[in-house]
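Next up is a structure, given as structure tokens.
All protein chains of the complex are present and in place, except for one that has been dropped.
By letter and in written order, the chains are A, B and C; residue numbering begins at 1 in each of them.
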Amino acid sequence: MSKVCSLKEAVSAYVHDGNLLYCAGFTHLIPFAAGHEIIRQGRRDLTLARATPDLIYDQLVAAGCAKKVIFSYIGNPGVGSLRIIRSELEAGRLEWEEYSHFGMISRLQAGAAGLPFIPMNQTAATDLEHNNPNIRRVTDPYTGREVVTVPPLNPDVAIIHVQRADANGNAQIWGILGEQKEVAFASKKVIITTEEIVDEGVIRSDPNRTLIPELIVDAVCCVPHCAHPSYTQGYYDRDNVFYLNWDKITETQAATQAWLDEWVYGVKDADEYWQKLGAETHERLKVSPAFASPVNYGKY
Amino acid sequence: MSKVCSLKEAVSAYVHDGNLLYCAGFTHLIPFAAGHEIIRQGRRDLTLARATPDLIYDQLVAAGCAKKVIFSYIGNPGVGSLRIIRSELEAGRLEWEEYSHFGMISRLQAGAAGLPFIPMNQTAATDLEHNNPNIRRVTDPYTGREVVTVPPLNPDVAIIHVQRADANGNAQIWGILGEQKEVAFASKKVIITTEEIVDEGVIRSDPNRTLIPELIVDAVCCVPHCAHPSYTQGYYDRDNVFYLNWDKITETQAATQAWLDEWVYGVKDADEYWQKLGAETHERLKVSPAFASPVNYGKY
Amino acid sequence: MEAMPYTASELMCINAARLLQDGDVVFVGVGLPNLACNLARRTHAPNLQMIYEAGVIGARPARIPLSIGDPTLVSGASSVCSMYDIFSFYLQRGNVDVGFLGGAQIDRFGNINATVIGDYAKPKVRLPGSGGSQEIAAWANRCYIITPHQKRRFPEKVDFCTSAGFLGSRAERDASGVRGKGPLVVVTNLGLLEPDENGELMLTALHAGCRVDQVRENTGWPIKIAGQLRQTEPLTERELRILREDLDPQGIYLKSGG
Partner (left out) sequence: MEAMPYTASELMCINAARLLQDGDVVFVGVGLPNLACNLARRTHAPNLQMIYEAGVIGARPARIPLSIGDPTLVSGASSVCSMYDIFSFYLQRGNVDVGFLGGAQIDRFGNINATVIGDYAKPKVRLPGSGGSQEIAAWANRCYIITPHQKRRFPEKVDFCTSAGFLGSRAERDASGVRGKGPLVVVTNLGLLEPDENGELMLTALHAGCRVDQVRENTGWPIKIAGQLRQTEPLTERELRILREDLDPQGIYLKSGG
């Protein structure tokens, strides 16, 4: 059953004010175009969960879409801090809930597995535990020692960008996997954005590559270059220049607003955004091919 | 650093009397040739752990190598019961420890993750729990409800058959994955048997396909057709005829012993065994190719 | 049943297939459940999603698999994952609509024994054990049981509870907090059993040509008969043809009397 629709339709149907949203991806495959569409549609009071909020949540916060962030590392990866989120936190204007990376992805693992909690070994660093009532302990019934626990995270809606998917939502990813699979299974609704919609024969020729199965997917949106300035392995490079620029843009509120006006509110969709980036940027982000060695599944 | 050696050398170096052994694979990639080599080398008092003991453990028990089995389903898959293991259990000559599939693989997951236990939701069927003191409970610190727990399983040695590996032990599997990854990470020593040893460039062209990394591997043995009568996806088919025959062979101790004499003690190694099967069987198990769609990682 | 133009296995298989709804996600076992699912896919449930405990999702087997891990399940499937994932992300998470179960014994409240006849520590007959069925029985939204109707298979109480039906009553299962609704139908070669409001299996339908006294004789407790006892729909030629010609032409599973 085809679930293909436009990103505009998917955001309109599945992302609501007050939702707990998880835009997946650890540096790789971050669905920026979906973030921009959410900004354009003017969502409010979102709780934004991500291990690394990255620029996508800095932008959503800058546009006034969020009331809370759940995270484990708020930095501009490789550059420094996320100025918008940081200043909102320091000003007390944004709620937050914080974990280590392992705590954050253990929450997703519990959410995906239908478990009421996941145990982790102790780390001896207890200050975060003392400041977050969601981090608790149970006694291991075998050794009598305590382990640390986190509860499941079950987002209202996940947005996950992939290299290729079929119309039903069977989605394949290669390169850095981050927490995509866990987020998809943990969430109540799943929007897939994909570089390409392919025939199901392509997917079924390599079932081990399918990270997300159609049966948990609600919408499939064909959004080439969705991840810019993040990247899609094999499709285009990471735009490090933009990551460095964002640090400057966000030095003032005026520049930030001007950027949103020009690059988010000022464009209709991801296609227009990509065209606006221009040929030079397209050229800079091009990647020459390197194919995986063939794999034979056999006709059985 | 190359870890290539013969299967004979690997079994001699890493499989010792009294060891807890896990020959991995759920129907797929069962390392029968390794089981035969263990029989030839006359190991004793092994504890044999597997979700599904399959014919490989029926043969090891028949040859007197085992003192205990740990399992979650003792059947001849698709045929009926494992006569040898079943009769030894009924006669009280073999110790056992039993779980559900999920309990068994949760033990491996805990062992692989370095956790003291893994929680599972309740199933309301408590008879196994009452008969196995390893199955316990803890109270979920969020809801106050009880969950069921199992402790880690950390085999002394795992044997894992794969489609291809490099000399260092980076191993790739496609088709049914079963519990191979979890067993590898849970075990103290890991022997990889592989259909082919390939250049590391083949492996590194598709890193997402690598299930087992060299850093946990101790030996790499090139053993084509290692899995017969089980199968290797894309390389040869499952020998259903043998699975049906085993049911007949094991009707009497004499026939079982005669089979071991001819097919295990009577051959030197996996090559001789495969040649002895003959051209007709080779032809019957042949598979025509069906390749996975190409995947581009990009040159970065 | 000699006079019938079909075997007991065909009868059970077709009645099981009819229990499936289009779009159902089914946790499939080999044998009759596999045939029933493939039959449903080719008749009223083209969007059935077949998943296997080996970690295969959306399988489209081109041949009848003898084993639950047959390579034909993988070729052409939509996804393959680890066993840990299939049991946790699919089954425990609540992504499985239907599970098929069987066992050596099914008791008055739909509890299943696939573990042992006699004492667990000193088994008289050692059976294969749970495999995936302990969790399937608990967490699939709906469970169906396919089994021949014989007195030894339907004791008042199982020797060992491998998989939970309604335990001692529906209230007891509800109190346990497991997510699935439990065994909703037992398909036998005589008819259909369904739980009453207390979770006790009751005869609700007979196959054509089968009688209540046959059911009574072959059940190990005084079985209740539904006030409005139905008769199951006759098998159609189309169903039988698909089963015999397309799905099991060698009669591996269908020739047996069940």
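Going forward, contacts are C-beta pairs under 8 Å (C-beta built on N, C-alpha and C of every residue); 3 or more make two chains touch, one makes a residue touch a chain.
None of these values were measured; they are calculated from a predicted model.
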{"item": "Displayed chains contacting the withheld chain", "value": "A, B"}
{"item": "Touch criterion as defined above, residue of A:128, A:197 or A:267 at the omitted chain", "value": "A:128"}
{"item": "Residue in contact with the excluded chain [from A:81, A:281 or A:296]", "value": "A:81"}
{"item": "Among B:123, B:180 or B:208, residue touching the chain not depicted", "value": "B:208"}
{"item": "Footprint left on chain B by the chain that the document does not show", "value": "1, 112-115, 166, 168, 170, 181, 185, 200, 203-204, 207-208, 210-211, 213-216, 297-300"}
{"item": "Sites on chain A contacted by the missing partner chain, in the whole complex", "value": "26-28, 51-52, 71-75, 77-79, 81, 86, 89-90, 92, 98-103, 105-106, 108-109, 120-128, 131, 145, 174-179, 181-182, 231, 233, 237-238, 240, 243, 287, 290"}
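Criterion: only the chains that are shown with their structure count from here on.
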{"item": "Which of B-C and A-C has more C-beta contact pairs", "value": "B-C"}
{"item": "Inter-centroid spacing, chain B versus chain A (mean Cα positions, whole Å)", "value": "37"}
{"item": "Cα-centroid distance, chain B relative to chain C, in whole angstrom", "value": "29"}
{"item": "Chain C: positions in contact with at least two other chains", "value": "56, 70-71, 74-75, 80, 88, 92, 139"}
{"item": "Shared-contact residues (touching 2 or more other chains) in chain B", "value": "120-121, 145, 174-175, 177, 233, 237, 287, 290"}
